[in-house]
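My questions all concern the structure below.
Rest of the complex left out; these chains stay put.
Residue numbering begins at 1 within each chain, and the chains themselves are lettered A, B, C and D in the order written.
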């Protein structure tokens, strides 16, 4: 099985972190192919940027989906996830959704830990959209200024552990999600410090992608979703996307 | 006060319907400027198309917002609404949100009537995102094939009235929303047939836009929203949008 | 258009505050007529008093409604609002409902700030009744003893600003509502101090009343609500109300 | 223990039905005193009438509460219940609340059966206000015109049984509530026909009143509720009520 690991951020080092973490948990027989966004933002950090990068996600998957059994949209806000699912026949997995559904296997309530307070409202909206509000213990983030997205794991280690402990002890979290692509791989470094199970987003995404492929077998060869569209004209879209809508590819 | 009435569909006749309906309820002193999308789909009819047109909405408002006191995104799925609100300082109003919030003034539960069943799940998701599920009596649509978006109001008049009556009598709706830009102006033609108040989306949008401007007075000159972003680099975006993100315009 | 601004509190100075604030945002062509309750309490401050004043509201609107295009019940607990809506054909607007529905246009979650903790449970119940719990960031009030309802805005200015800031920074409010008729006009004095949009109840009520009239056009001449009652006998009611129920007026 | 069974409808025969049903399940030692409203409507059938009768309820309990250990407001819409609870020191029980809380002991979901469709929205609102929506299987009513409130039980017996069976078999109700004072005593006539437990409102109210008194022992002699008010002036209220607010009685 061949899985596209698409990082909608334009930062290569984030892709590396995601790939290095995810490949350690792939089953034998799974080929994982990393790809970094060529359009967009170094790091998607709000809904406006997610709106814009979500369109690019569609352009990329329109071009690549026939070469893969599944695609991962590797940003926690899951930009373009619902739109992609309604358009393409392969399973599409989002980093945030995968982490939250995985967390539900390990305890009643998950706490989300991130490195910037700005994302609180946005991530809470993801929880609501998924219908998982009853499983949500809340969001906690460190307050410090982010100097470099690359050094968060080392510079903020203590603060992130503190936030996770508070989520368990104060908010009542039974499971911790370290949220956001830049935190992939962080679980390994801290799991001895936290008393409850920890979800790594990159691990969750690749395992949920494998599960999706295994459970769909023939889905990719048939009309798997209800909303399969008839050919449709458009104006001014990216060429691949326009061709996909008009059924020319 | 000058309000941009932006139709994210590429069909001019839909813009005409919206404008002709909305201008009848504008207050004296309000200038309403219609504009039809140059990129996108003749009629946005699902979340994938809304994802794509939502990005175009941002491009257009980035270019135009300094010339207006408010902007209306005139499609019921409110493409790009949340993203636009987080980016621009003028009030932004969406057709769907405006209709639903207005409906709340006229009764406990609103029923949504549209002309195609495909939109049921999508519109229900709008209701959930707005947090108005407790005010929602359900969705009803006519089953017939849509031959021409222009002739819906005349050809489907009887069926739409039937759906509205069922919404009141079976689903318990206290208010009816005729949903979607192509139904703007339809209220006038049928209000004697329906026993409860009817919401016209175009009317709702322009009145909510006027209300927003009246209530914000100085907002457009100050930092009105919390998520005002620092300058940010991007790659490959539409020029206006990229300049807006980098604070060059 | 002629709008009745009925203050169900018996304090004239509250009426003045409401009127002076609201008239600044009325559209040209709107005549706003203030009226102070002749029966009831100086300031309605709990559900028991709202129950009693709600009946007086019905008596007053029964007498006055044929002279107006809409009526505002100018107390945040909206005494008698639902009952009035089911009885009379003109649009009826409540201070609380108008403020909360308006707030929904400016951000995901609104925080309610008031001048006494007693109203926390009552106002939260209003939020629930409106079905807006998912949009509610919580209630905050100052703790100090209220010496004079007239001097709250000057004496408690600092404390109210502090509560509003806490609502934004701790509770995550995207919009602030200063709740209660005695706080009408307060927005103008503090909006430079608060980083998010502020809703003034009096402004919201008059704009929502105008919107309601504009969107209902013919409603006042036809059976607009489902629950229009047949003539009904009663015993011991206020004369106007009794005549209204028996269809004698 | 002495319990006031106050019927806020002005129809004596409804009081008789309530009393005759309730007294059969009172414990020895309970004295139940029936009283019929002297002001109001023959039968309260919507929220507007409940608003008006709710104020009368307060006037009556203000006058009578020192003579009783508890009071029952014997109409299913519970007019004035919350207001009365916040004002008086004896336990106050409402017909609707008592029926619904009792139903929760006998199964997961209760269905509400009444004799007129008009009350559907109003009763559903009671369910929501009680926070019992997850326990609610829905409302069913007979369609026929009500000729006489007195003859419902005999004339509509078959239709009411049919509605109850549909509630069980179609809506999934585990318990049936026959709602409204005019249906008190009806349970006995039909319980052999219905496969699930049935709640009689009058029985529920008197047993919940007894339970409340037994569980509060000293409550009536101390400040039992948080919202106990300081003396308050009012204008134009019913004399007893005004005296109660000003602590003159």
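Here, contacts are C-beta pairs under 8 Å (C-beta built on N, C-alpha and C of every residue); 3 or more make two chains touch, one makes a residue touch a chain.
Since this is a predicted model, take the numbers as computed values, not measurements.
Sequence-identical chains in the complete complex of this entry number 6, based on the file rather than the 4 shown.
As a convention for this text, only the chains that are shown with their structure count from here on.
Listed by label, the chains that touch chain A and also chain D are B, C.
Among the remaining chains, those touching chain C as well as chain D are B.
In this structure, the chain pairs A-B and A-C differ in their number of contacting C-beta pairs, and the larger number is found at A-B.
Mostly identical positions are employed by chain B and chain C in their mutual contact, as over half of the interface residue numbers are shared between these two copies.
In this entry, chain B maps onto chain D through a rotation of 120 degrees when their C-alpha atoms are superposed, rounded to the nearest 5. Averaged Cα coordinates give chain A a centre that lies 30 Å from the centre of chain B.
Rounded to whole angstrom units, the spacing between the C-alpha centres of chain A and chain C is 44.
Among the residues of chain B, those in touch with two or more other chains are 134, 174. Interchain contacts give a graph that is no line, ring or star and is not complete, per the touch definition above. Listed by label, the pairs of touching chains are A-B, A-C, B-C, B-D, C-D. Residues 120-121, 125, 128 of chain A are the ones that touch chain C when the two sit in their complex. The residues of chain A lying in touch with chain B in their complex are 10, 38-42, 46-52, 54-56, 58, 80, 82-84, 86-87, 118, 125, 128-129, 227, 229, 232-237, 241. By the touch criterion given at the top, residues 108-109, 134, 172, 174 of chain B touch chain D in their complex.
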